Each structure stands twice: as structure tokens, then as C-alpha cells.
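Let me begin by presenting the structure, written as C-alpha cells, before commenting on it.
Shown here: the complex without one of its protein chains, the others still in place.
The letters A and B name the chains in turn, as written, and every chain counts its residues from 1.
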Amino acid sequence: MKLNKRNWIRTMCAAAVVAAVSGAAFAQGAPLKIGLLATLEGPFAAGGADGMRGAELALNQRGGVVAGRKIELIKASSNAQPDVAVNAARKLVEQDKVEIMVGPLSGGEGIAVKDYSKTQPQVTFINGSSGAQATTLVNTSPNFFRFNTDGAQWMVGLGKAAMDKGFKRTMIIAEDYAFPYSQVQGFMAEYCRLGGKVPLKAWVPLGAKDYSSVIARIPKDVDSLLVILGGADAVNFLTQYENAGGDLPMMGGSITVSQDVLNYKGKRRDSLVGTISAGPVADNFEGADWRAFVADYRKAYPVSAGGFPSPSLFAFAYYTNMKAALDGLAAVNGDLSGGQAKYRETLSKMVLKTPTGDVRLDGNRQAIGTTFVTEVVKDAQGNLSTKVLRKVDNVDQTLGMKKEDFQMGTRDTPVCP
Amino acid sequence: MTRNERFATWLLVGGPIAVFSVWALADNTRLYLVTLLNSLTLASLYFIVASGFTLVFGLMRNVNLAHGSLYLLGGYVGYVVARETGWWIIALAAGFLAAAIAGLLIQVLILRRMQGQELRQTMVTIGLSIVIADLLLMVFTGQVHQMEAPSFLQGPIRDIPLIKAYSAYRLSLLGFGIAIGLFLWWLLNRTLVGSMIRAGVDDRAMLAAAGVNVNLVFAVTFALGAGLAGLGGVIGAVELSMVPGEDTRLLLASLIVVIVGGMGSVTGAAIGAAILGLAETYGLAYAPTYSVVFTFVILIVVLAFRPRGIMGRPA
Partner (left out) sequence: MNAAKWRRAMNTGPTTGPTRPLPRAATQPAKPAPDPYADSSAPRWLKALWRTVSPRHVFVLALLLLVPFVASPFVTYQVAAQSLILGLIALSLSFLAGYGGIVSLAQMTVAGIAGYAVAVLGASGTASSLGWHWGLVVPLALLIAVVCSTLVGWLSVRTDGIYTIMITLAIGVAFYYLVLQNYSVFNGFQGFQKVYPPTVWGISWRSPMPFYFLCLFWALAGYFAIQWLVRTPFGIALQGTRDNARRMNSLGFNVTATRVLAYAVSGLLAGVGGVLLVWYNGLISPGSVGTGWLINVLVIAVLGGMKHPIGAFLGAIVFILLQTFAIDLIDRERFNLVIGGVFLAIVLFSPDGLLGLWAKLRMHFGPSQVLTSTTQRR
């Protein structure tokens, strides 16, 4: 090639183009590690698997890249025990050096991980699906964010629906740990205020199988049961109750009518049809965003590949929280410098669009969102799902009550015998 | 024990129970009677599973801690067979056979090589229980598997005086327990195999010296014990559903039954199961937060005064 001015200019332009392209590649940034923690063992194993599916769905909707940075998802597993969850979180944070952590699934784990998050201020912790009130109500952590509503918020509206159906005296049967306490408090706050009575609360240990004694103790003068059991416990109770000749109408907690229970392998499910409940999702909700979410879930995880016929509330909660993490990242253009201050401020202030409506955070970094009052229905194929009776928006952590009147749910509070 | 001591023991144990029963009957008759039925039916399930455990322990001095996993295996196999064929009876047989074959393989392939090293055998069963439980988790996932009761046992029996209605299947558990108990009694007391097993429990060395093929007797006993666990699994799958974690629960129940009732004794297993069922169920019904403490107290008392169990014999 002759070394003349034209060739020289051509070469320089080519070099400039090459430099620009490679410079842009450098400017793309290193991959971002996000840790994902769910219960893949133990009593909530099926729910945990669905939670992970929901989180992956949120990531895949963005093509795995946010603000030019590739997202690397590092998974960890727990078994609903707080110490295992903290160990898994510690490995993600200190060994794998994740910058954002999404999880855990269960209420007790959430409180333990929140305590751990206070010792790791350089990482942003976002909840998975844990729903205990105490996580964002007592001893809050400045870098723990929860974009799903808590157990008590999930029960708003059920008290009124119960009174409308004529259930004036209810017996509550619930598992004995933090999340059901929240659910009971959310139900009773409204129910008792409207004049309902709860003569007996039966707390059963998590994983108890034999409900014959509890069923035997059902007082003669109650006209309905509120059953807040999850997974295998719910299935056992329903079977044993029906076999014992019980015929009282039942109401369900949010995880009692979740897809992992409605889809258990066995035939004794007809007794569930007509059960009213409340929670963050309703399988047959007609909103456009929800329909799109369900369609995406079904396409990515058909039943043959292990997915549920409809996403469970675990999938929904993990999807919401992961979407919040990614939307926040996009809003600050992937900039996590300065102790992630800009990112956290964005998270605190943003309005998140979820499949069921908009979600904002309150002063304790707890979500204010939508709750559905639902009823279980059976479709032509025999699958069970929940339909919407009523949609309540802008439910906040104090359930609309004044802060002074609000009591966190425990075993013994609230009471209205 | 002298006559006076025996009388004192019966008074000490029976007295508070009698007082409590009178009060409970007066307070809520239906609850008391229903709880009684619940405890006896639960005891039947525990008896079926624990009888296998005590046979194996009594004859081969082997604490088979994989017993719970065999329960789970039988239950899952029974569930699959019931779903495919629709017959619950076939599922029962399938569950029994699956667990029995697994037990036979374990005994012949692994445990026979460690004859005499009881501790090592026990640790092998621990390892096997972990592996089997995880394999079952991999195949069947954590989903709940609830088996259907046979159609003639579904639903409640109504119009019983005082109790009003009771689950037919649960009542049938009592029938199963009694049937298996009678079958085991017949097997152990009226057949040749049974007499060999009883002789082996008393003195293994003499049994071998008398010319009996001890290895064969061991294999048959282990298969029978494992099969009983599998049978219990199918029966329990209807009442309590199949979920990972059931293996530990039933193993614990078997342990307590055998400790309380005495090792190697099927009668002891029946007594132990009755005591455990009563304590657990009455505890759950009348004092739910302390039901386990009752079981614990009973365990401690039995261990303190009769370390070999109520019907146990010195080694």
C-alpha cells in the first residue's frame, strides 16, 4: 500500500473505529453478581423451586443484561431453618461477593437474614417472599428492602368477606411460627372490629401430621374455620377433617390456597372448592399485566418441565423483588458506587410496576401494595385455582390503622373471644 | 418385684390416669372418647411399623436406622401402584414387597459382611437412610403425595352414639393393627420359622449350633421387618400423606416404642405403641404445647426403672 495521505487517513479512521468499539466494550462493565436464596429443601421445597423460577423469569425478561452489565445469578439453598439461611447468605455475601442479595423465602429466615444484613452494610438485601411482620417492623435494617407485602397485609379484606358470608364465630388453626402470627393479626384486626368472635386459636407445630386431636377440639358453637397451614400440613388437615365427618365451611390463609397446595398429587381436593382466602395473588385475575406474567411463566416453565399450572405466590413474590432489584439497577445505570447510596435511594423512592399493580415502599422499606380476596374454583380440566372476589389497593403495613393502635401479631395477641 | 411393689406401681401410675379420666369424661365426653379412638388408631400404625423394627433388633441386635426410609419407600411405591392400577390392595402388597426386597438386598449384600460388628452395621444403616431418603426426594420431589383410601373406607361413619361421626379409614387402622398383631403372633408361635426366630432372639449361638441356617433366618427376618415398614408406609400414606421428613418421624416413634416396650418382643411393641399413642394424642388434645414432654417423661421413667423396657429381657 502506498503511504500517501489518503491511505493514512483511511488507516487512522479504521484505527479510530476499532478503538471506539473496543472502548465501548470496556465501558460495558464487569458482570454483576446477584445472590438468590430460596428453600430448596425441607417443608417448603416446592415453593422454593417456584420462587427461583419467578426470579429467573424476571431476569430473562431483561435478557440477562441490565444497563449494559451482564447479571450473574448465584443460587443458594436453605431449609426454612434460620441458621442454615444465614450460613447460605454469608457464603453468598462473603465468599461469592455478591453485590445484591435476593431472598429468603420463609418468615423465620427473613428475620435472621435481616439481622445479618446489618453486619454487611456494603450489600443491598432484598427480600424473597418472607412475610413475617417483624422483619420490617422491629429492629429494621437500613439495607433490607421488601417489595412484597407481609403476612398481615395479605389478609386485609378477608375479615369483612367472612362477616358478609355470615361467619360470626371462627376457630383459627394455624402453624406456630412468625408468619402465621402475622396472618392471624391481619385477619383479626378487621374481623374483630366488625363484631366477629374467635373463641379458640389452635397453634400446631410446623410439620405436625396428626390433626385428629385438633379436629376433636373444634368447639360446637363455631360456624367456620380459618386454616393457616402450608404445604403438606394443609393437605393432611383437609383430608383428615373431611374423613372425620367435618363439614364446617373453611377459610384459608394465603399459603393454604397457594398453587403448591392446590396441586398436590391426590384426589381429595373437592372440599377446597368455595374456600375464601386472601393474598397477594389471584390465579384468575383479569388484569392485563397479570395475564402477561402468567403467559410468560407458562411459556418458560410448562407443567411438563416442572412448573405449576399457574405461578404460585412464591413465584410472584420472588419475581416482584427481583424485578425491583433490576429496575433499580437500570434507573441508576448500573452504578453501585459510593456504598450503593444512589441505588438504595432509588429503591426507596421508586414506584414498581408489578403484575398486580403498583408497589411503593414506606419509611421502613416495606411494600405498600395490593391484596386480593379470593375464592377457590375448579375449571373444566379439574384444576383448582383462585378467582377474585375483591381487590384492595394501597394496603400498608399498619393495615390502615393508626400506628398507636397497631399491635404486631404474636401467639397471644390479638384476642376477641 | 414383690406384690406390694407391684401394687404400689399400679397405684402410682394408674391413680392419676383414673382421676384425669373421670374429670375429662365429665368435662367433655365426646372429646375424651374421640381422643381415645384417635390414640388407639395411631398406636396401631406405630405398632405395625415398630414391630418390624423390634424383630430385626431382637434377633440380629441391629439397630436398623434405615427403617424410616423403608417406610417412605413403601409408601411412595404404593402410591405409584395405586395410581396406575387403581386398586389399594395391590398397592399394599406392592409397598410391602418393595420394602421387603430392599431390606433383603441390604441384609444380604451389605450387613452380612459385617456379622458381629453391631456398631458398624448401625452406622451403615444411618448412611443408607440418608442416601435412600435423598434418592426418594430426587425422584418424587418435595411435593405432597396424598394417597386415596379404598372406596369402601372413604368418608366418615356416622351416627355413632356419643361420638357422632368418625373417620372410617382411621377406624380400619385399628383393624389392620390387630390383624397384623395376630398374624405375627401366629407366625412367631405356631410356625417353624417363628420358633427359629424366637430361639435366635434368646440365644443366637445355640441356634447356629443346632444346625439351623442362621443366615437364612436373618435374611427372612430382615425382609419381614422391612416389609412391615413398607406396609406401614402404604397405610400411613392415606392418613398422614407422604412427604420427606416422614421417615425421621416414624423412625423416632419406632425407637420410642421399642425402648418403652422392650426389644425383641412383639407384645412389648404393642404395649409400647399403645403407651406412645395414648400419651401423644391425649397430650395434643388436652395440653398441646407440652405433649412431647409427656412422651419424654414416660421414656425417662421407663428407662430409669426398667432399662430394658417393660417386656425386655436381659441380652
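Here is the rule we use: contacts are C-beta pairs under 8 Å (C-beta built on N, C-alpha and C of every residue); 3 or more make two chains touch, one makes a residue touch a chain.
Given the structure is predicted, the values throughout are model-derived calculations rather than measurements.
**Student:** Of the residues A:Arg69, A:Arg90, A:Arg298 or A:Lys353, I need the one that contacts the missing chain.
**Tutor:** A:Arg90
**Student:** Considering the complete complex, identify which of A:Leu32, A:Ala76 or A:Ile172 is in touch with the unshown chain.
**Tutor:** A:Ala76
**Student:** For chain B, which residues lie in contact with the unshown chain of the complex?
**Tutor:** Residues touching the hidden chain, for chain B, are 61, 63, 65, 110, 117-120, 122-124, 126-131, 133-135, 137-138, 248, 252, 255-256, 258-259, 263, 288-293, 295-296, 299-300, 303-304, 307-308, 315.
**Student:** Can you list, in ascending order, the chain A residues touching the missing chain?
**Tutor:** These residues touch the chain not displayed: 40-41, 75-77, 79, 81-84, 86-87, 90-91, 94-95, 108, 111-112, 115-116, 139, 176-178, 205-206, 411.
Note that in this section only the chains that are shown with their structure count from here on.
**Student:** Could you put a whole-Å number on the gap between the CA centroids of chain A and chain B?
**Tutor:** 40
**Student:** Report the residues of chain B in contact with chain A in the complex, numbered from low to high.
**Tutor:** 30-31, 34-35, 38, 42, 79, 137, 141-149, 154-158, 164-170, 239-241, 243-246, 249, 280-281, 284-285, 288-289
**Student:** Over in the complex, which chain A residues touch chain B? Could you list them?
**Tutor:** It comes out as residues 41-46, 49, 202-204, 207, 209-210, 212-214, 216-217, 231-232, 235-236, 239-240, 242-245, 260-261, 263-268, 306.
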